[in-house]
Structure formats: C-alpha cells, structure tokens
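The complex appears here without one of its protein chains, the remainder shown in place.
This part shows chain A:
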Amino acid sequence: MAARPVVSVFGLNGSKLDATVPLPSVFTAPIRPDLVQFVHKNMAKNRRQPYAAKQQAGEETSAESWGTGRAVARIPRVGGGGTHRAGQAAFGNMTRGGRMFAPNKVWRKWHIRTNSNQKRYATASAVAASGVSALVSGRGHRISGIEEVPLVVAAEVESLSKTKEAIALLKALKAYADVAKVSNTRSIRAGRGKMRNRRHRQRRGPLVVFAEDKGISRAFRNLPGVELVDVTRLNLLQLAPGGHLGRFVIWTQPAFEALNKVFGSQTEASVQKKGYTLPIPVITNPDVSRLIGSDEIQAVVRPSGPKNMRRPFAQKKNPLRNTQVLVRLNPYAQVLRRAELLGKNKKTKKYTHKKSASAKFLQILKAD
C-alpha cells in the first residue's frame, strides 16, 4: 500500500465526524477462507461436552448362543425363562436391546488444539474480511444503508448505558436493519434440540467491538443478535460464524485504533501478541485472473494455440512398416532409405564381376 487509506468516524447521531483513523494493517492481511474454515472447525469443537452410551449398555445379560441345531440364528440369546426376555437375542448391535456398534466413549478427544499462528492468521483474515463490504453483504448482513465499511463510531458510544440510546444509534447509522433481520428470523428449531434448551434459532446481527466497557455492553446486550466483544479478545467464532467470512462489525474509535497494537503489522510486531507480525501474503495481488488478463502480461505472452487440441492420431501406425511415420520419428531415415534404394539400383546396374585384374594394376604389381 502506497498510502494508507483513512476511515471516517461517525458520531452518535450517525453523522460523519471530522476525525479520521488510518486503516489498521490487519485489514490488509491476506484473506484465507480455507484457513479460516480449518481453524474455525477446530475452535468450534472446544466447547463440546462429552456424550457416550452407558458403559454396560446392552451387556447386562448373561446371554449365550444356543449354537446350531435349534432352528434359530446363532446370536447369543438370553437364558432363563418365565419372561418375554428369555430367548431374545442379545449383545449384537443389530439386536433389540443390544449394545451399539463401537459404543461412544467419553475419552474421545473432544477438543482440538490448533497452532497459535494459525489461529492468529485466521482471526486476522476474518478481521480483514469484515472490511470488505461485498463479503459482509454476501454473508447476509443488511448493510445497504451503511455509510462506510469498516464502520467506526466515536468513543462516546462506549459510555452508552441505555438500550434506547443503543437502538437510536443503530438507527442513525442505518445499521438497525441488521438487528431487525435477527428478530424477524427468530423461529423454533426443527428437531430434538427444541426440548434440549436450544428451542429458538435466529440469525446473527452486528458485532460491536469496544476498547473499554463504560456501559456499552449494558446498552447493546439486550438487542437480539448483537454481540459485544473487547478488541483485545477478538474471537474467530464471532468474526466468522460458521466459518463464513464477513461478519458485520461496528468498531468504536478507540477499539479501531487499538487494532494496530493487537495485531501489529507485517513489519512491526504486535504489542499484545508477543513477537507476532501479520502474515506476508504469498502473492500481493491475489486476483490471478485479472493479472493474467492485464495488459502488461498480455503484451508479452505468446499467442495461444487452438482451443481444442487435435488428437495426434486415431490409429497407431507401425514405423517399421510405414515410412511416413518412420520419417516423422527419425528424419534421417529418409536419407538412409533413399541411399539404400539408389544403391540397390546402382548395384544391379554397375556391378560386374571382373575375371582378371586391370592392366594398370598388374603393371604396378609387377613393377620393381
């Protein structure tokens, strides 16, 4: 980046203030959807609670197979008598009341460890993606009325304490549509989760990031879908919910300015993450198709061949029998073959057996 772009700050009434903040370097971090998805998948597993079948489930019988000769399947059967259960199959995963196949164990590895650097890279990517309006609206946030992306609000917001004020602010920023979307999409979950304390489902609203909580959390926390987070504790699960990049984030000015300390830059180490610098992209302009199509490259590229290559041959021809193919493989063969043919003719024509040596030869031979 030659000159760092500058982001305007919005006041409590939604109007643009004179103050501006230079764009933190995080927003220029490479956006890596693959990495974000990988890290998100791992991080999402860290909140799990173990589940398992009862250890002795299906095995609390003394069933034994009846063996052959009784006109029944050889599966172990419950012994005894006087009850329905007697003679019923047991123990198999296919039997009724039997143990399941590979019973779940609580010692399954529920939590996944991810490399710190990967986690930081993913978070940086997610923050960068939140600064791309196309990604934010593609993710489904209603930001068509927003004045600027990333959206930075003045520091006074951190001192808000009434939800009414929070709503007024969101409406002034034209960000309330996203909150309204959340309440409109609140519905009862399909499936058993209904009766497992996961009754309702709703979309996600804006993520409000602050630097210091002077009441802001109390103002915004009751709004449906709105999440609050300290800038020093940015969470990938909130920045890229579901592993999908582009959460709508509302930054307070102090939080926005603090991002440089949190993430540092590609050259300058971060203050919060000791010794960490932002990842350097492998390719500075990732839009490969545009690069290829650019004038600079097209000017030096050789002309392309036919779009559909013709097949070299449909029928393989033996070079030992087909001269053309032979010559294609070995061009000198033509010369040899020609010479051969000529020599043959010559031979037949010119070669004559001599009965005696020539006179000159005899002269030389006899000369002393």
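By definition in this document, a residue touches a chain if its C-beta (ideal position, glycine included) is under 8 Å from a C-beta of that chain, and two chains touch if they have at least 3 such contacts; residues count from 1.
As a working rule, contacts and distances are computed from a predicted model.
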item: Protein name, per the UniProt record, of whichever chain is missing from view ("Auxin-responsive protein", "Protein MAK16-like protein", "AP-1 complex subunit gamma" or "Sodium/potassium-transporting ATPase subunit beta"); value: "Protein MAK16-like protein"
item: Identified contact with the non-displayed chain, of A:F27, A:F91, A:Y121 or A:F256; value: A:F27
item: Full-complex contact with the absent chain, from A:A71, A:A102 or A:V288; value: A:V288
item: Among A:P76, A:G246 or A:G264, residue touching the chain not depicted; value: A:G246
item: Candidates A:T61, A:T95, A:S133 or A:S270 - the one touching the absent chain; value: A:S133
item: Identified contact with the non-displayed chain, of A:M43, A:V78, A:A122 or A:V149; value: A:V149
item: Touching residues (missing chain, whole complex) on chain A; value: 27-28, 31, 33, 37, 128-129, 131-135, 137-140, 143-149, 174, 242-246, 285-290
